[in-house]
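Rather than the whole complex, this shows some of its chains in their spots.
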């Protein structure tokens, strides 16, 4: 079964045959990122028959991505679809594209506005990094208000939380960490941070940090906030070991990404909620714009997408709880 | 000079026992380091001293002990293994994909029956055992330096497990929804009074014992030390150097495979990034535990202690709530200082 | 130790040096006169090298006083020693094999032109030194491409090039041939005429008596005596060294060669240049010597017999049956054993214990039915090696690297005897070993031959070959120049054959 993926893993082998089609050069910041793998799939689906999509894996290394852009330009890409590793590096890519008059569609990670304004053929498709934090915060606030009497174990009216952070310096990790707490506070809920530590997006590391926190704070922990679902799952596995989620021992856990495993946990009541990034539409919009650009048409030509004043097509995040779990599941259809 | 002359010397006994004791200290400094670390953390936070923390640390150390023992065999051969972490990832992905609960909605093999636990475990271990044996062949027969052979293998294995992992219908999603017998195997334990001692700890103890026996009581073990100590001499002494190297790599691969299975089960899911960089921690723990990177030297208790030192640092700093960045700095410094002390045992007295 | 102390160039007084668990030097005294050759003698492990390393700043002594040239000194490192007129030829070859000859000679003191190394001056100076010493080696050739004896000569030239007042030579002749030894002696005589003092460490009695003015003898880390060489005989030296009489150098032969067990015909190595068309026979209970100049491919012949070196053609018959040793494992199975020439690089496992070093070739014997090794059998065999080889060691667990060279060699021989070989190949088995140990090894060889084993022994020491073997195969430039009967041959005949091709 593994073999079939070698072609579907990259739209590229198809590309060499379709060399009459206009070429779109694309970079994904990290190929096996669980969310980006969906965006990629949506891109491949949309690209089929329309453009020759050349996909690259930037392996979470901005320098590598810059080099891939050079390669794509050398290979004659008519437009670029760039999922930045590091959003501040957008200018360098724009400079390269501008020199050859190639349009650039940034997607998923947003460059500074000034960069988009500085090149008439630069656009953005995606969300705002902060939005996932905001939505996660709203989700927490709603759930807390509804269950305060049970969940505020020490009845001090304050929400005592531990936070599992992604890789320090990663724009998503930074934004989520900041906005989730800000949002909860902005809803008038008092919070107290018991512990925060990085688990580098990694479930195993999350389990181990959680082991230590459970041992140290035990029932003082009233909420577990994770920058992504992977770490949330890791935390759950530690909590289960400590006897949570059986009987009436419970602590609410939230994540971001809405990966299938997390949906399952939400259904089982072991997770309170997560935030879905709409992969399908991000991928589709990216290819729609890039295709038009490659063909020299107006980027919105024949599509229903709209640009906001920042030359961006916004694909919203959706918060997922047990109530709208089907929305999450549909994303994997 | 000789022992005779020593016997002649008057105050020989005192001298001997004194140098004996200080030598003992110097030779066993890593155990002291471990002790000091624990004492340091306890002083900073007295509630560190609890059974729960002890169990946590031991169980976290367990899978690391197993991978470290695999890596250690190769280090003792004067080799190295950069592919260990990626092998763990491969085994994690393979075993998890075959051990998803039958009612889980996002199964990688939707039509796969639930298999007996041991089948996927064996498959995963055979896969990594075989791949690692190939590394061994590359090292032993084609004389590629282990650094390069295993670096190349690391990249190949990562590519392979990514292809296995990232494919329709669900793409690069963590492989979760593991069957209960799997999570029980890796997450549960033996209840003794109010505490549950995870099976993991027992797996680690059993593996350590087996490896101890192999290293100390079998021809393979002796040959391993001989090859690591002086490969030319080993060859002349009639050791089949290539064969033994390949077997040691294969054993390492089996251990990586087992580690991968445990990691998937322990965390409850697996991705192609599971195990990434574990080899670095494993090698470092081995060196802290007294394994010589130039080969020929290393003991099971030393390695276990090395792993424990790392785990006490990791767990202790998180427990103390040290800020993440400072954790990095402190951890780096402790490693250097611990080994600097340990090095005094090799310091040639001038 | 008469004569005013001011006449001495170097005085080392009451030197004591301890290593963990070992008292290596116990109150040792050494006084060396300017322009003299002062031999330092003692059994393996007597402390000769350690004493010199204390002088040279490699070790720091625990107690004692060193006066050099009238000043009290204590060099903190080798650099200070070299800068103050002490240089040393080390017992173990200390060269950077990857670099060329002149890089090695000027290491630590490169001539400079501005910030750059002056390669031209380096070349010219090296060439000049070699010329003055009559050494014929290209200063630009890589050290790794030199023969062991050439490396040794480079080391000697390097020591001389410091223009020191005193040069320590720790077993400089261990891998030199007769002619090269004479060459070295000419160099020493010249240095002496320039009022340079030499401290000369060697196990070779003839050399000592020939070259030295005074002899200091050590035993077990202690100073025994200093005598004028004129007043000494070999027997006296031996007596002082070992503390008892050792009336002859070679034990009486008791072996009786029987039928042919090994027949070697027309052996030619695969990779040339090497040996070609070598044929000989070895009888049961016979000791066959192999003589030849260094580089005459003696080592390669025994390596080929042992399966380390590939053959292009030729036939090896053991007891009338052809055998093909493709690897040491095959060779061992067929009853061969090889004690290699380079103990450090192909013999010992330096960090590992004596026990480990004893049993490594014989592991199969210790497997119990369960497949594990039997501790008891291992311990018994180790003890057998220690006892029957008379290895001086505190315990079975001691690492072999901390033993003296002679004791290491005994363990290696013991290792091979444990495999109960029919054919024992010995390549320079007594190199760097003291007289007492040598005698024991000769006895062993004799005894093994008397038990019916076939023994082949390569040696560069003519007296040794003449004193122990039954017949001698003489190699010359890769070819067998002839086989002579030990009883009837002479040194001259062997020399003539060795230079045949």
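Should a chain be cited, it is by its letter among A, B and C, assigned in written order, with residues numbered from 1 in that chain.
We adopt the following convention: a contact is a pair of C-beta atoms (placed from the backbone, for glycine too) under 8 Å apart; a residue touches a chain by one contact, two chains touch by 3 or more.
These figures come from a predicted structure and were not determined experimentally.
Q: What stoichiometry, expressed in the displayed chain labels, describes the complete complex in this file?
A: Although only one copy per kind is displayed, the whole complex is A x1, B x2, C x1.
By definition in this document, only the chains that are shown with their structure count from here on.
Q: Of the other chains, whose C-alpha centre is the longest way from the centre of chain B?
A: The chain farthest from chain B, judged by C-alpha centres, is C.
Q: What chain lies closest to the overall centre, CA atoms only?
A: Central chain: B.
Q: Mind checking the centre-to-centre distance between chain B and chain C? Centres are C-alpha means, answer in whole Å.
A: Going by mean C-alpha positions, chain B sits 43 Å from chain C.
Q: As a quick test, compute the distance in whole Å between the mean CA positions of chain A and chain B.
A: For chain A versus chain B, the centre distance works out to 33 Å.
Q: Taking each chain's centre as the mean of its CA atoms, how far is chain A from chain C in angstrom?
A: That pair's centroid distance is 70 Å.
Q: Touching two or more other chains, which residues of chain A qualify?
A: There are none in chain A.
Q: Which of the residues in chain A come into contact with chain B in the complex?
A: Checking each residue of chain A against chain B gives 1-2, 4-6, 8-9, 31-34, 36-38, 40-41, 165, 168, 195-198, 202-204, 207-209, 211-213, 215-216, 230, 233-234, 236-237, 240-241, 259-261, 263-264, 329, 332.
Q: Any idea which chain C residues touch chain B in the complex?
A: Where chain C meets chain B, its residues are 19-26, 45-47, 58-60, 220-222, 306, 308, 327-329, 331-332, 338, 340, 345-352, 356, 359-361, 363-364, 366-367, 371-373, 392-394, 415, 419.
Q: Touching residues of chain B toward chain A in the complex: what are they?
A: Residues 47, 50, 52-53, 56, 60, 104-106, 162-174, 176-177, 187, 196, 198, 263, 266-269, 271-274, 314-315, 318-319, 321, 324-325, 327.
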